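Up next, chain A:
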Amino acid sequence: MEILRVEGVNKSFGGLKALNNVNFKVNEGTVHAIIGPNGAGKSTFLNCMIGRLAPDTGTVMFGDISLTGMKPHEINQVGVSRVFQTPEIFGELTLLENIMIPALAKRDGDFALHAFARVDQDAEIRDKAMHMLEDVGLAEKRDIIASSLSRGDKRRLELAMCLSQDPKLLLLDEPTAGMSRADTNNTIDLLKRIGDRGITKVVIEHDMHVVFSLAEKVTVLAQGTIIAEGKPEDIKGDPRVQEAYLGGAHL
Partner candidate 1 sequence: MSLIRKPLNRRSILRAGALGGTALAMPTILTSRAWAQGYLNEPTGSTVTLGFNVPQSGPYADEGADELRAYELAVEHLNGEGDGGMMNTFSSKALKGSGILGKKVEYVTGDTQTKSDAARASAKSMIEKDGAVMITGGSSSGVAVAVQALCQEAGVIFMAGLTHSNDTTGKDRRANGFRHFFNSYMSGAALAPVLKNAYGADRKAYHLTADYNWGYTTEQAVKESTEAMGWETVETVKTPLAATDFSAYITPVLQSDADVLVLNHYGGNMVNSLTNAVQFGLRDKVVNGKNFEIIVPLYSRLMAKGAGENVKGIFGSTNWHWSLQDEGSKAFVQSFGQKYGFPPSQAAHTCYVQALLYADACERAGTFNPCGVVEALEGFEFDGLGNGKTLYRAEDHQCFKDVLVVKGKENPTSEFDLLEIVEVTPVEQVTYAPDHPQFAGGALGTCNSGA
Partner candidate 2 sequence: MLGLDKKDTSLFLLVLLLVVLAPFLLNPFPENSELAQFNAGYPDLMQRFLIFGIFAIGFNILFGLTGYLSFGHAAFLGVGSYAGVWMMKLLTMNVLPAIIISVIFAGLFSLLVGYISLRRSGIYFSILTLAFAQMSFSLAYSVLTPITNGETGLQLALDDPRILGVSQVDGSIPLAHFFGVNMRDSFELSLGGWLFTFNAGYYLCAVVMMIAFYIAVRIFRSPFGMMLRAVKSNQQRMNFTGLNSRPYTLAAFVISGMYAGLAGGLMVAMDPLAGAERMQWTASGEVVLMTILGGAGTLIGPVLGAGFIKYCENIFSKINDNILYEWFSALPEAVSDILVFVIHPFIGKGWHLTLGIMFMLIVIFLPGGIMEGFQRIGKLFSRKKKKEADASGATPAPAE
């Protein structure tokens, strides 16, 4: 079953064509990777999907909901969460609060004037956040300020924030960029574990190690166009892909 269907998306910046008639489908419960050389339009593509950029033409359908024209928070409310390339967290807040906020957003909607409730007495949200922190191994740091975390921890925190919303679709923009090998492996494990919860994932990634250990399907983007799509092992051998990657040093 398709959960995400992108049809005929075009996007230009001035004279530069960033996306050229992109068609793209993601099946529910799968891990779908998008790869491509630098400047291929991966991030633009992602931004068009989550409402950060408006595509010039084309539609983005999430199930039977059209995401085009929706505001970021509305897109999130229908079940799409996103992990950014540089972690976007609430730096001045504690780890626990960082997780509670998305959990509350999931439960109470995009705005709720709960000015008289007590955050620390909301057992349901608190427990959920605690579990989440335990899941990503940050439980002990729950009361420290998020900006003081290491880069790897910040990524894990951001991932935990997204997961606490039990999204139907999770978009990850280079979730292991700049990580050490050990951290990368941890993250892969983590992502595999959440696979068990049946969350569909779209991963943009440079690191082929990550791609091939996670993805069930890979789409290759070059110069704004999809040049190949298929199972990881098929993609590995595709000459067009190797050409796009300058002789395929990565592969």
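Convention: a contact is a pair of C-beta atoms (placed from the backbone, for glycine too) under 8 Å apart; a residue touches a chain by one contact, two chains touch by 3 or more; residues count from 1.
Selection criteria: all candidates are chains of the complex that A comes from, given by their letters.
Because the structure is predicted, anything quoted here is derived from the model rather than measured.
Candidate 2 is the partner touching chain A in this complex, chosen from 1 or 2. Chain A makes touch with candidate 2 in their complex at residues 50, 71-73, 76-77, 81-82, 84, 88-93, 97, 100-102, 104-106, 108, 110-120, 122, 161, 165.
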